[in-house]
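Note that this complex is displayed minus one protein chain, with the remaining chains in position.
Moving on, here comes chain A:
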Amino acid sequence: MPGKLKVKIVAGRHLPVMDRASDLTDAFVEVKFGNTTFKTDVFPKSLNPQWNSEWFKFEVDDEDLQDEPLQVTVLDHDTYSANDAIGKVYIDIDPLLCSEAASVISGWFPIYDTIHGIRGEINVLVKVELFNDLNRFRQSSCGVKFFCTTSIPRCYRAAMVHGFVEELVVNEDPEYQWIDRIRSPRASNEARQRLISLMSGELQRKIGLKVLEMGGNAVVGYLQCFDLEGESGLVVRAIGTACTLDKLSSGSAPNSNTHMHPNTAPASNACNSPSKDGKEPVFGEDLTSSSGPPTPFRALPTTSSSPPPFSPSKPCSRQSSSSDTDLSLTPKTGMGSGGSVGKEAGPLKTLLRQQTQTALEQREFPFFTLTSFPPGFLLHVGGVVSARSVKLLDRIHNPDEPETRDAWWEEIRQEIKSHAKALGCHGVVGYSESTSICEEVCILSASGTAAILNPRYMREGCLDIGISDHRFEEPSPPSCGFCHIPYDELNMPFPAQLTYCYHCRRQKVPDVLFTTINLPQEAAVTGKGCLIQARLCRLKKKAQGEVNATAISNLLPFMEYELHTQLMNKLKLRSMNALFGLHIQISVGENMLLGLASATGVYLTALPAPGGIQIAGKTTGDLSNEHHILTIQKRINDTIAKNKELYQINPAELTEEVVGSPIPEPRQRSRLFRSHSESSDELSELDLSHGKKDAFVLEIDDTDAVEDIHSLLTDAPTPTGFYSCNTEIMPGIYSWTSGVQMFTSVRVFRLSNASLTNQGLNKIFTDLCENLLKSFYFKLRSMIPCCLCQLNFTVAVPEEELIQVAVTAVAMTFDKDQAQEKPADKPTTKGGSETEEQLQFPMELCADASSANTQPSSKISGTVSLLTPAAKLCQNQLVMVLSPGVPENTNVSSRAASVDYGSFADRCSTWLELLRLKAHTIRRGSVKTSRRTQSLIHSVSSLEHCSPLPEGRSRSLRSNRSFRGSPVTVVKMTPLSFLPGTRIIKYLGIINMFFIRETTSLREEGGVSGFLHTFIAEVFAMVRAHVAALGGNAVVSYSMKECMLMENPNKNQAQCLINVSGDAVICVRETDQEPNPSMANIGQTCASGTDGAT
């Protein structure tokens, strides 16, 4: 028995009246874990029962501990009829399994019923005694820490970054089971909630196993999503970045190597040996000798369309239903990446780069879900890479098994990887994946930022050296280095406009840079940033099956193109030259596609100033037309000037080059890679450059173009006192004060006019988004001066004529006076003060040869053949590379563009293949938990080690248990990874909750708005309660992954599903005043933050 779970039910309060006669309730509680159930006594006739039960003890496998939620059900005892359920509480006990997280769960939980919402509260106490399990075949991964935060969590140091982990589990959706026809909605909802909870647990455990296998102890940037595929099943999938994290303790010397995870010790030995000579050949030998089996394909120069090298591999006999690309995660090849290579200094830069590159290629996917990095980690950023693929869900051969979906994602990841390569980059950072499902069509999307990472961080066991030869390796200053092009100037992946860096003058930079990551803190920025959104609606005909999929995939490139054009124009209009945090969402509905691109525009000092926008009319001579054009031109120029002032963009124009051409050479640099993964090596490319047109002008020749320009100008500026961005923090604001207001807002518009045009739709959609923003500004006006950060828009088309926009963001106050002073020397200060903690951020590349084992290559080929049916699925892939050097003159008339479109469409004929595989209707549930006999080694000492909470805390808990007067803990929530003015002293574990709410009395609950308003408030309340019960006082990196609303006002019914996640933390007010507040906010608090750590 590797674990003992102990639960005590203390009391209830505010229970609903269940017995009309007495206006009271006879409540009792059922506590269920796995298949074991305990009951408390009935506490008769009270709305505030005091059960004070004994300790209920569950003896369970740690595997179950990870998978299963604790289920607490409150019921009303009824002597004559069936007991009525009041509601339930699901408690995820995962945080208790990690010694560094919470030690006890204790507090008031809202009692939740899927029909009635919150009905009173219950006080529960949960503890876990965990025994050490040294069985190396174990299936559990207790102790692996999970973080939603997409940066190295404060108060930790990354000893090693191992890389990408992913997993996917599939099950039948209980809503689609036959039994659903006869059971109550409540039972059905609860089955669904429980299943997703179970699947999340299983998924997390499996990812944990992979991490352990890689030698890590944590997953950072953990992103879990679920896809409700309908008939074909329910998918829960997750990606993350495996790391070895060390807790920073106050006294720890940052430069010691003792932080190494034990598992990596052999690896570091391995890398020491080649370091003696540190020559490339040796390195090469290493590579071939040990990295071969797991990833034979890596070495091949793959085009984006080459068949994805499936390496599904079932390492353990057990996982029949797990996704298994995990073999790919094991290639910890023994390429020591030459610890001492750095000693050879400067001239070896290219060598190092190659090394890193090869090193990263060892891994199947050199992806990182992180969006913020320690200073110096990012060497160069190439640009945004993204891939989309349209799939038909009813064509899944074996819907119960994850293989097909695994293969889908595998393809997409391969695409991403090859695009990164095309940009001369070996890694992808800020990586994320998403889906959009409508009926049987599913769009899979992935995007990230191609980048070259510092080879210094790729090595292991040689951190000191890495730091010492800093100046050799890093000739470019950190404030502009990441802007320098990663690709070869003579062999550019696309035609780009290059200039010498405006900051260091030594290297080439593109004229525009798009990324999905947060602005590196050391970057030199001029002025402030702002939120830039491109919005687009495209009508499509209603269709079924392949026809529909074809239509959608035909539309996708145009949408991407137009979104891109809009982004560029709006960027220019704001006189900025870079986008950060770019997120493009394309959502599919029955009769339309919605595209929403959000990013934060910035003026990077290192990049050239953007030119203006010029308007040209096609027909000359018409005087009124000329006049019209002039007016528009004037308006645009005025807007640009106004924006410059608004965002304080006044770069020091010190160079002749800058002034040289306000309208630079307008060569075109954006292109589409379009490919079909089935067709072998064909790679069709679309050059988004608008032919030979050399004027970078907006041409007005029809009403559409006028509309476009108008829509450009309709974006209302943010009211004074407000700023907004979709990145963690606003570039240019460095003095946050402690005011924080997280909010979620949802709007659904019904399009009443059925015969809408694309233009009309665009207008409506744009207005919708703009009005939402305006509403936020108005509501939050009391917080001025403030900034809306991490504005996360999610669009959906829940029904034919509905557009749903959900936004989660945080408003943060800042000190206006400090904000206005220009932090001129900020980068240098940063560079100087960066602690060694931040610098020590090596990635694991050295493989311990022992773990590069097991998978004979024959097995791989076997699986490839196994997966071929899946590859024949009707599909159509579109991939787009947003190049960093997209030109200033994407502003062409739409007429001209449409010509391009046509030819493009011709060239890219869709390739669809029919699959005559019957969809299975009856499936088994696929969450299987096979048990293995595990050897258990536990000692008295280990028991003591795991003994629950110190006496002091439990006492204090008992004391506030009194019913009245115990004030509710204030729990702050934020989508950011930090709370301004505070420092995080402890991470208590991940919060990942899924709720369903349904009503059959929609009118009585205040209509859909009333229903959803209550539900969102309830979700917040439950998140806060769980955090408070873990002993925390804040949630960071909070996000609402899903908000799916279905309504039928005629039947007075509605149903809504919400999935939220975040990291529960304890944070304390920053008592010791930081001299530089910006440091405190951007994450430099790690070192200081540990003092108070418990």
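Basically, contacts are C-beta pairs under 8 Å (C-beta built on N, C-alpha and C of every residue); 3 or more make two chains touch, one makes a residue touch a chain; residues count from 1.
FYI, contacts and distances are computed from a predicted model.
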Absent chain [UniProt protein name; select from "Acidic fibroblast growth factor intracellular-binding protein", "Pyridoxal kinase", "Myc-type basic helix-loop-helix (BHLH) domain" or "Glutathione S-transferase"]: "Acidic fibroblast growth factor intracellular-binding protein"
Residue touching the undisplayed chain, where the options are A:E54, A:E489, A:E626 or A:E1004: A:E1004
Of A:N398, A:N591, A:S745 or A:N758, the one touching the omitted chain in the full complex: A:S745
Touch with the omitted chain, as defined above, among A:P49, A:P69 or A:P110: A:P110
Sole contact to the chain not displayed, among A:F58, A:Y90 or A:Y777: A:Y777
Touching residues (missing chain, whole complex) on chain A: 13-14, 16-20, 23, 76, 82, 84-85, 108, 110, 115-116, 118-119, 121, 175-176, 180-186, 188, 230-231, 719, 741-753, 764, 771, 774-781, 799, 802, 804, 964-968, 970-973, 998, 1000-1001, 1003-1010, 1012-1014, 1016-1018, 1020-1022, 1024-1025, 1045-1048, 1051, 1053-1055
